[in-house]
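What follows is a structure written as structure tokens; I'll ask about it next.
Note that one protein chain of the assembly has been removed; the remaining protein chains are unaltered in position.
A, B and C are the chain letters, set down in written order, and residue numbers restart from 1 in every chain.
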Amino acid sequence: MKHKFTNDYSSLCHPSILKFLASLNEEQNVAYGLDKHSLNAERYIKDIFESPRGQVYFIAGGTMTNLLFISYALRPYEAVISLETGHINVHETGAIEATGHKIITVKGSNGKMSPSDILNVLKIYKDEHMVKPKLVYISDSTEIGTIYTRKELIALNEVCREHDLYLFIDGARLGSALTSKENDVEPGLFGQICDAFYVGGAKNGLLLGEALVINNPELQKDFRYHIKNKGAMISKGYLLGAIFEEAFRNGLYFDIAKDTNETADYLKEQLANLEVNMLPSPTNQIFAIFNKEQAKKLINEYGLELWEERDNVVVVRFVVSFTTKKADVDELISFMKTNL
Amino acid sequence: MKHKFTNDYSSLCHPSILKFLASLNEEQNVAYGLDKHSLNAERYIKDIFESPRGQVYFIAGGTMTNLLFISYALRPYEAVISLETGHINVHETGAIEATGHKIITVKGSNGKMSPSDILNVLKIYKDEHMVKPKLVYISDSTEIGTIYTRKELIALNEVCREHDLYLFIDGARLGSALTSKENDVEPGLFGQICDAFYVGGAKNGLLLGEALVINNPELQKDFRYHIKNKGAMISKGYLLGAIFEEAFRNGLYFDIAKDTNETADYLKEQLANLEVNMLPSPTNQIFAIFNKEQAKKLINEYGLELWEERDNVVVVRFVVSFTTKKADVDELISFMKTNL
Amino acid sequence: MKHKFTNDYSSLCHPSILKFLASLNEEQNVAYGLDKHSLNAERYIKDIFESPRGQVYFIAGGTMTNLLFISYALRPYEAVISLETGHINVHETGAIEATGHKIITVKGSNGKMSPSDILNVLKIYKDEHMVKPKLVYISDSTEIGTIYTRKELIALNEVCREHDLYLFIDGARLGSALTSKENDVEPGLFGQICDAFYVGGAKNGLLLGEALVINNPELQKDFRYHIKNKGAMISKGYLLGAIFEEAFRNGLYFDIAKDTNETADYLKEQLANLEVNMLPSPTNQIFAIFNKEQAKKLINEYGLELWEERDNVVVVRFVVSFTTKKADVDELISFMKTNL
Partner (left out) sequence: MKHKFTNDYSSLCHPSILKFLASLNEEQNVAYGLDKHSLNAERYIKDIFESPRGQVYFIAGGTMTNLLFISYALRPYEAVISLETGHINVHETGAIEATGHKIITVKGSNGKMSPSDILNVLKIYKDEHMVKPKLVYISDSTEIGTIYTRKELIALNEVCREHDLYLFIDGARLGSALTSKENDVEPGLFGQICDAFYVGGAKNGLLLGEALVINNPELQKDFRYHIKNKGAMISKGYLLGAIFEEAFRNGLYFDIAKDTNETADYLKEQLANLEVNMLPSPTNQIFAIFNKEQAKKLINEYGLELWEERDNVVVVRFVVSFTTKKADVDELISFMKTNL
């Protein structure tokens, strides 16, 4: 059976994770995330991302992590600023609005938000007949595979501080951002330049789970109540804790991300050799442009997602995951040479 | 280290589950629960619980399952009827109310609700200045370890049908109910006498997850939208599917529950021999009465939950899980003989 | 047509109110409650109830006022403590739960809550698996016509301060409480012993509206955003402002309440003369006990609300309003003498 390039969560997990879980089978652990594995994982994550006063919570999925933090941080009449392409705005079935909050959208550029996007919103929303913008939501790597530079993140943080806005970073694919060849951001920056962020597991070869890091101590109080209130507290919290413990004990998390990015870079090279047009992306999502017939064949054969139709061409998305091998790329390229 | 009798979710999972997961590691699966493992698991469950028109959804936790179904079934001004001791009323941090719905409580008897409890509510709530009762929530086995008889379930169903109420059964510990020595209910009854129920995994030796079965076709439309809207759709849905596929392919689910109940029965015998007073419970939760000093020792040594303080005595809860061995019981009993 | 004793909001309003409104017809006023009439009314109310740092908001109805303040004051996982008989618990169709919050109920005594009721709740609710009690809701006069003494209010305030709970007083019938013959509370106490309270208009002869006074400055920020967010900001806010300006400029509010209480006292005397059994109530709601046949006649003839059925007797409610005259009472008593 052919390897699919549909997404980065179609394969269960890296073998080390299952192995580690199997080794715990004799243990009895405290429930609800108060166990030693969760504590170890929290310690590793706070060290690596330099968030000494942070608190870490392990959540089963990304949409849940987004809605948990956002609905905690905001008062009922406060709103999120997000890109139009932001995951919370497009692909979460209104989960943020379901907690009562409006998403104010901005266009941004290249999948990224800039301080001027935020300032433009603040100019418009200024009295009680409109929602009050209070939290900026960005994703890194972004929904279209781009990444923020150190300078860009610092600038966003500054405008947020200046205007009393929270900055929250969706890191469902943070691994791919931090291990990209083009990355100039140290993990430790994330402990400093935002109120909260999360480190995605499901899209980076872990079994499941996202690690939410709340840097801002003012946003930590009673957060466990909030998790339970939203139905997100897992009885076997130590399962999530153990997954992240294993991922961060010896760098496995970044190793997986780096390998995946390298395979993605290899695919980009091969596509470039075939003179395929691609949108700029330094991570494991590759957006490439084909005519309709070509796109149809690739979608059928490799499970690609159709991203966008533009006049006569189609943008499709290749996603390289931790189980994609160079041989899989070679097979794909060979198919393209023969069939497109 | 001593075996603890704290709860039935302190041990990761039955080894067969992890083994099965390991066998899937080469697969790529469709995401979000539309994969073959989820479909297989759904088929097994619909067969066993005789719900041919039912639909099955795999959810990461019990509180989430409760809030998902209840918030789907109710209009904004409609309410749930629950026992005062109901899990949704006490131990879910307001998760039902957080979706906008009032819980109307009744006292019940022996941890169980009866038709007259429901009828009493209907007498009171009858105009638009009060919420409209619309859904009856019960747990089986109950929060205090008792189980419903076939006759009781049928009677509840009848009163619900007659008064246009939904009946929803929390089966977080359904395995323990159905394999109890005192049980007279066939699994197939659950496909017939309620609008929805769920089959608990986390408390019965599975890695995680609950299988929600919606029998009533009128309550199925767009349910996947609702799951996503509440943040409960897991990208690797096939993980949950595979867990339940393995659990129900060859009866593992019931084997685990039966073994656990047998160990619990053994513990009850031993406690009876020591002339310990116990509340009636034919399942794996045992509520036993001690004086304060005894209770304190047992709580410290075996992680028991303090259930209730009554004048001079204390009710503590022993929970037997799939990892509890007869030897663990013997050790506990021996400790009691020496130290209490 | 006979005068009905159904409730205190079946007559439009005191003539002075309409007269004052008619006098404003040439004015153009700033919208949304920022007008001079609202400011005047706010000043009067802050003076009378001694809330120098308070803020006053005029809201169209009592249920809305309750849900506005409670949903503002609470974090998502926090809960209200109310009497079982509390208006928010029984007669608001789940409006509080619709904003996401559980109501924890206590029995109380004589329609009133005591510090020990609160302390009992705090003993039970103490970890993140249960909601967090955060706000105490009481009504004065109560739902059964009783009133709090100065000492009782101060004691409730103390227990709230000590345990970091908010105290919120529903004053839908505050006029009747403060002008009762048995009252020992100065209006000024309300500015001191609670975080917020409201002064009811609709049940005290005003056209409509309730005046919410938020004493606690920490609970005032952006409250206007919250009003609008919940759909409660009236464009012609000056209508509500003018009503309360007129009511508090020269004591009209208390005059109406006092007159009403006096008529109610007269009715109580007459009923006592007829040896009718009544529950204790020093205000304008009178709960009286009759046999079923008598009750039926009174309900039919005078629109009484059936309050409670007890074995062979029935409790009905007479409500005296600002339009009830002594002659109406005499007519009622005469009917009773002849027909019961």
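Everything below uses one rule, namely that a residue touches a chain if its C-beta (ideal position, glycine included) is under 8 Å from a C-beta of that chain, and two chains touch if they have at least 3 such contacts.
Remember, predicted model here, so these are calculated numbers, not experimental data.
Within the full complex, the residue among B:E26, B:E128 or B:D311 touching the omitted chain is B:E128.
Contact with the chain that does not appear here is found for just one residue of B:Q55, B:N183 or B:N229, B:N229. Residue-level contact of subunit C with the missing chain is found at 3-4, 6-7, 9-13, 15, 18, 21-22, 24-25, 27-31, 60-64, 66-68, 92-95, 98, 202-203, 207-208, 225, 228-236, 238-239, 323.
The missing chain lies against subunit B, touching residues 32, 71-72, 75-77, 100, 128-129, 131-132, 222, 224-230, 233.
Touching the omitted chain from subunit A are residues 76-77, 79, 90-94, 97-103, 128-131.
What we mean here is this: only the chains that are shown with their structure count from here on.
Per-chain CA centroids place subunit A at a distance of 50 Å from subunit C.
The mean-CA centres of subunit B and subunit C are about 42 angstrom from one another, to the nearest whole unit.
The set of subunit B residues that touch two or more partner chains comprises 92-94, 98.
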